[in-house]
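As you look at this complex, bear in mind that one protein chain is not there, while each of the others sits in place.
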Amino acid sequence: MTDNKDAVLSVRGLKVDFTTPDGDVNAVKGIDLDVLPGETLAVVGESGSGKSQTMMGIMGLLAQNGRVAGSAKYRGKELVGLSTKALNEVRGSKITMIFQEPMTSLDPLYTIGRQIAEPIVHHKGVSFKQAKVRVLELLKLVGIPEPERRINSYPHEMSGGQRQRVMIAMALANEPDLLIADEPTTALDVTIQAQILDLLRDLQKRFGMAIVLITHDLGVVKHFAERVVVMRRGEVVEKGTIKDIFERPQEDYTKMLLAAEPSGSKSAPEDKAPIMLEGRNVTVDFAIGGGFFTSAHTRFRAVDGVTVRLKQRQTIGIVGESGSGKSTLGRALLRLLPSNGQYHFENKNISGFDRAAMRPLRRELQLVFQDPYGSLSPRQTVGEIITEGLLIHEPQLSRADRDKRAIAALKEVGLDPGARNRYPHEFSGGQRQRIAIARAMILKPKVVILDEPTSALDRSVQGQVIELLRDLQAKHDLSYIFISHDLAVIKAMSDYVIVMKSGKIVEEGQTDDIFDAPQHDYTKTLIGAAFDLD
Amino acid sequence: MTDISTTNIPEKETQGRSLFQLATLRFRRNRAAMAGCVVLFFITLFSFFGPYFLSHTYDQVFPSYVTIPPSLEALPKADTLGDVMAGVASRARVQLKEFAVDGNTFTATIHSDQPIDPRATRYFDRANEFQGTKVAATEDDGKTLKLSGNVNREYFFFGTDANGRDMLARIMLGGQISLAVGFLASLVSLAVGVTYGAISGYIGGRVDNVMMRLIEILYSLPFVFLVVVLVVFFGRSFILIFLVIGAVEWLDMARIVRGQTLALKRREFIGAAQALGLTDWQIIRRHIIPNTIGPVIVFVTVVVPKVILLESFLSFLGLGVQAPLTSWGALISEGANKMQSAPWLLIFPAIFFVVTLFSLNFIGDGLRDALDPKDR
């Protein structure tokens, strides 16, 4: 296959190999693809298919043990094997990237304003002061409220969705020729997701920028991309236009991916079902603006008088955009942060419980974190991570027993048991999320709060995880609080929905009622945005 | 970060391995670190078992061999033996007529104007060089004696010190003491410093404030008096030296670990551990301490030479090990004073000290790399 002269990016026979103690791993096995000017090419595939590593290889960003071979030309200029200096003229200016992990991709030590400004300063040769205007403009563009204030925020002061928007602002800063977006909207809620995608498309039209979209979300692909490349185990399985792929998929693998949209619904528990967890008038205040040199604290009410009643075998879905307080509510219900309100667990008043008193209950009350990477200790193996709870709550288990449970738990969430001996950083976002679910489920809890548990997963795996969560619920009479921005998943998983905005409940009710006949305008917008996208 | 599929993991691995076990595997692959281990092992063998293969003890004084440079030849050399014999003869107030050395025996003929008391042979035995001097023949009415005896030839590969003690034996002994002090005192500083720092940083607030002020207090106390008072109360003992040195050296370690902990405790995996129901202590032990390991290992490799040298300072003040016992630190500081006149007194202990610490540093870096899961 010869090079495509018109292409922005032309990849031929690209290989990515990793040297590991267990031998070489061929992550990408010689793939070809072309990105044409102004088009959007979607690269889809399950985690581990090599779709991210292809892009990392092209951009010279592989881990130290990685090697790239083959050819990748940006407008005729070979990128593979280029010196850092020459590569830096392209990176961040002509080709920019958005990463999957918004939590760790930003430097925790600098304000977001400075980080967005940095590529502008370096590639345009302006001062940080001059770049500030552009940064404010970009922050507005990606929908960060109060950009003048937030420009001085640090990443840890922002929610996951906001951080991803910061990443996008950074990527757009120099109006690149090619934008490589690795799961760009995964952490965003639907309303913003639509806005961001519209925005990207807008900019694409204005500047003729091409986009490579690495994603598992076929809804986004269908709506947004022109051509699709399907990857599996380091190889391209199928490529074609959206129409070809969605209407006439050739390969079984592609068909399997397409069929994996979440489906089904959940029926409400009986009226007599006992109440497992109850939080009345939950109110959480945060002190913000308490900078290092100013001790003046302003209080910010993240959750304002919310009441939640979770019955046995019930699944309550909580939806709302980022910053609506849904994650904070989840943590407050588990008594993980200081809050006001009345709390009951299995008819026991736990309002006054301190950390020590809560500890024995933690086994029954589990939380699956939103950020699968940050919540896994970098120096523990996956085996140690998932068996840690057993060590605390079932200390009588022997090492071998724990190991058996770990194997079972990993198999349950669809991971190879060999993963026990590896470290979190060796896994993709979806795999890490499965590890986080395994860690919670191994304890056989009664109530699980799932904070965006499927947002980083491939649709195919998402379906499996939903099935798994449903099975576990039926088997162990579990109750879930399911926090998500993905309305399709919420619809499939929950029997009751709470819609939150600015820390308050705007609407709640049975899932069918909410989806079929939303009362509040905000709910209508949410649902409209979500299902309009497909 | 890497999307390597998990399928290439051999299925036969049925046992879950911990960070420690994996680190061991990776450590074994680090050649510099393994070489460090081997060298350290041999230095330890040398120090602790070397004395069994050496005829000299560390406190044996050879008055004839004071400040002798190192040599592979046996001493005394044949040509100087005559001078020694002449010296002995003059001390015995006899004339030396003939002197010959044959292998390890000598014969000498001495003469005097008066008959010589055969007990004069004692004078000869008193010199280190000669042993078992016997009167072989008496001539001239006892005015001339033919003596024979054994020549004592000594090897001083590392030379001798100003008191005529074999440096090789002293370096072996010094190694025993310095290695023991270095190992035990760093262990104390490691255990106390890491625990203290992690607790202080993790709990924070008032507890942290009090714990850190306590460190400031301990840091400011006059070290010498602390040692003196402890020696007065508990008597001078080896254990005490470890304790005192460990007690001082953990302070820096605690500050470093606390600094790391302050940043670590804001990380999300700590929150995840709390949600799992871990107690504070479990979080510190399982999540905080393993993640401070990088700077901790580096700092341990710094603490070891510090404690070994601190021991020599204590010895200098008369509070550490006392002559004829010695340590590398003490040998080095004695050697430093005679750097120009007798450089071997500095060079040999310094070589052992430096080589030991080099090995330790390679081991330390190897451990650091092995325990860093992102480093390959």
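So that you can tell them apart, the chains are marked A and B in the order they are listed, and the count of residues begins at 1 in each.
The rule is simple: a residue touches a chain if its C-beta (ideal position, glycine included) is under 8 Å from a C-beta of that chain, and two chains touch if they have at least 3 such contacts.
Simple rule for what comes next: contacts and distances are computed from a predicted model.
S.K.: The chain dropped from view, which UniProt name applies: "Sulfide/dihydroorotate dehydrogenase-like FAD/NAD-binding protein", "Fumarate hydratase", "Tryptophan synthase alpha chain" or "Oligopeptide ABC transporter permease OppB"?
M.R.: Choosing among "Sulfide/dihydroorotate dehydrogenase-like FAD/NAD-binding protein", "Fumarate hydratase", "Tryptophan synthase alpha chain" or "Oligopeptide ABC transporter permease OppB", the correct UniProt name is "Oligopeptide ABC transporter permease OppB".
S.K.: With respect to the chain omitted from the figure, which of A:T96, A:Q314, A:S327 or A:Q380 is a touching residue?
M.R.: A:T96
S.K.: Of the residues B:S47, B:S64, B:T144 or B:N361, which one touches the chain left out of the display?
M.R.: If we include the chain that is not displayed, B:N361 is the one touching it.
S.K.: Pick from B:I256, B:I289 or B:A370: which residue touches the chain that isn't shown?
M.R.: Residue touching the chain left out of view: B:I256.
S.K.: Would you indicate which residue among A:G13, A:G81 or A:P108 is in contact with the undisplayed chain?
M.R.: Candidates A:G13, A:G81 or A:P108; residue touching the omitted chain: A:P108.
S.K.: Suppose we count only contacts with the excluded chain; which residues of chain B make the list?
M.R.: Residues of chain B in contact with the hidden chain: 1, 32, 204-205, 209, 212-213, 215-217, 219-222, 224-226, 228-229, 232, 251-252, 255-256, 258-260, 262-263, 266, 294-295, 297-299, 301-302, 305-306, 309, 312, 317, 329, 332-333, 336, 339-340, 346, 350, 353-354, 357-358, 361, 365, 368-369, 372, 374-375.
S.K.: Suppose we count only contacts with the excluded chain; which residues of chain A make the list?
M.R.: Chain A touches the missing chain through residues 59-61, 84-85, 87-93, 96-97, 99, 101, 104-110, 118-119, 122-123, 154, 156, 167, 170, 287, 290-295.
Please note the rule applied: only the chains that are shown with their structure count from here on.
S.K.: Which positions of chain A touch chain B when the two form their complex?
M.R.: Touching chain B: residues 18-23, 25, 27, 47-53, 63-66, 103, 156, 233, 334, 336, 355-356, 358-363, 366-367, 369, 371, 374-381, 383-384, 387-389, 392-393, 402-403, 406, 415-416, 418-423, 425-428, 431, 436, 439 of chain A.
S.K.: Name, in rising order, each residue of chain B that touches chain A in their complex.
M.R.: 1-11, 13-19, 22, 25-26, 29, 266-269, 271-279, 282, 286-287, 290-291, 293, 371, 373-374, 376
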